[in-house]
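Removed from the display is one protein chain of the complex; every other protein chain stays in position.
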């Protein structure tokens, strides 16, 4: 803090607004049209699904980022559609990303990423919600990491040509993931984003991903895995549920990814399997259990003058727990989604999507709970 | 999220700082001078009134806004003087506005406003606190909407000439409301800003307002009304208070507005009547009850060199409930305020105001509570 009003000459000749940039986006939603079952809901997807839901803000993001030095890049993202645990009022500002990329070489092929950032596990997890076609991420891989992020240190490597390709896949409207390296390895707390560490074990993660040019097309296969001990937090336990005395559970997964970028026809498929905490309604206890599931998405890119249309179909399946929800809630999910994203111009997008879903989600308070139904979902997005 | 440090060429030739702007304002207050009754207070007005109050920040606002495309305008406002429910620490960042204006025609006479924004009900509610003369809004119309806002979709229409007039009324220091259309109609959740929807009914609102040039003067009469079901939230109930089983209460109001803009003498008057939830101390229960009240304000604009002075006198009355307070607290308010706003230069304003007040505010915990008294109130405001 330089708490004074005497004019300060800047250290460099760059003005402040040239040394970094600000951008953001907002998503407003309505999920209640053509709804057949108000008890069908999905906590991690969107809290405004189902009974007593209404208009909602799903994301209100503000991002500061910049290349401060040939070896230093920073990225700071807030969300203003978050709420502290226990608060009945919402829309408080909370961190998403806060990291520094330190280049180990001058052109940043080798980078150390320090701070809170996305854990390199899953293509759809890496891809920004600003670019994703379906309104919510798939349950199978997203259940690995609440808000996709954690605190730690990551190492990324990618050749310069591949870094430029990663960048172009976003810029050209091909819905890329951004640059999380060809190789990514890291160590992180393991309690997921914005939650303090609760044990003395760190998680480790590794990912290998390569965007290949095959004729006119680009495909990107990837493999990734993580492992650690997850500590179930006291405030997510129902009174009476049984659990391990130290509340620590094995938490490990491996996933495979295949992406064919939409030029104009695209395919995106991911699958993961592993073990983690899951509520067992038979024993009223949280136990380490196997989990598995994935999705396949077909999409198409249609350009009409300045406008973009992206029709898509996604089928997904998940059987396992969600470690960060009440009692490590137990899930079986079968879901089909058919929708279209329309961009009349670059600062506005409208997604219309029909969801047909069968979801079993059970915890100590609702030990037998399977819901089926359909609903139409709408989202308006502004990019600035 | 484009999580990479490879330089990205901007999609347009506009720099980020040319495509939108940032501005804000802050208000610091002190309310304890010449205070005659420390038990006189007003929760919705200003929590630092009365006993154990001290210096306070009433508003710390940060706004991002811009015309992103000929048909797309966005507005994003945070307040950093807010607190989550249940927290004893304060000054957290919370959303106020987050909306997109979609122009249905190229010059935006017809606009759809999507997201969280002010509900078009009442001139003083629409007018920014940055411009208002009295420190707090009147109880009669402000009790309709905590923080004046809600989540939904609004439609606004105004001819271009009127839009420019709305704009000029703010810019020229005449304390206008901004452009909420000649006609505004909308649908919104109904639980007021930053509170999730709690029932399956949406509120509807309509407003008609027209700024007329009459000789050298501009007057703006308006009519507005809204209707819906308000769900009293569990966390605002005292243990023991009686209420409807489903906690839903009819919530509807109609209001009339008259404004004569201060060139140099101004008049502002509003009145509303309706029905809503209100605590009844006779029955210890929350009941749907009639409500009514309004205010009249006289003001004057005095320019001396670069300085502006706005002396004002406001008289207000309200009899009814405040749906968003504890047990839908019951009020009878009679208040007179005499003050002056002084702007020595455009980035600084000082308001000095004497308040003489009689307030009955009763809930299950304080079923008989009428307070009278006077106090001097001070506010320093910086605009950036």
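Order of writing sets the chain letters: A and B. Residues in each chain are counted from 1.
By definition in this document, a residue touches a chain if its C-beta (ideal position, glycine included) is under 8 Å from a C-beta of that chain, and two chains touch if they have at least 3 such contacts.
Computed from a predicted structure; not experimentally measured.
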Problem set entry | Sole contact to the chain not displayed, among B:112, B:170, B:273 or B:338 | B:170
Seminar exercise, completed: Given B:63, B:112, B:183 or B:219, the residue that touches the chain left out of view is B:63
Exercise. Hey, which of A:87, A:308, A:332 or A:352 is the one touching the hidden chain?
Worked result: A:87
Exercise. Hey, which of B:130, B:299 or B:357 is the one touching the hidden chain?
Worked result: B:130
Exercise. Residue-wise, where is chain A in contact with the chain that is not depicted?
Worked result: 1-9, 11-12, 15-17, 19-20, 22, 64, 66, 68-69, 71-72, 74, 76, 78, 82, 84-87, 92-95, 98-100, 102, 114-116, 151-153, 188-190, 193-200, 202, 231, 233, 235
Exercise. Please identify, in ascending order, the residues of chain B that touch the omitted chain?
Worked result: 17, 21-24, 26, 28, 32, 38, 47-48, 51-57, 60, 62-63, 67, 73, 75, 77, 80-81, 83-84, 86-93, 97, 101, 103, 108, 111, 117-118, 126, 128, 130, 163-164, 166-167, 170-171, 178-180, 345-348, 380, 382-384
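Simple rule for what comes next: only the chains that are shown with their structure count from here on.
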Problem set entry | Averaged-CA centre spacing for the pair chain B and chain A, given as whole angstrom | 36
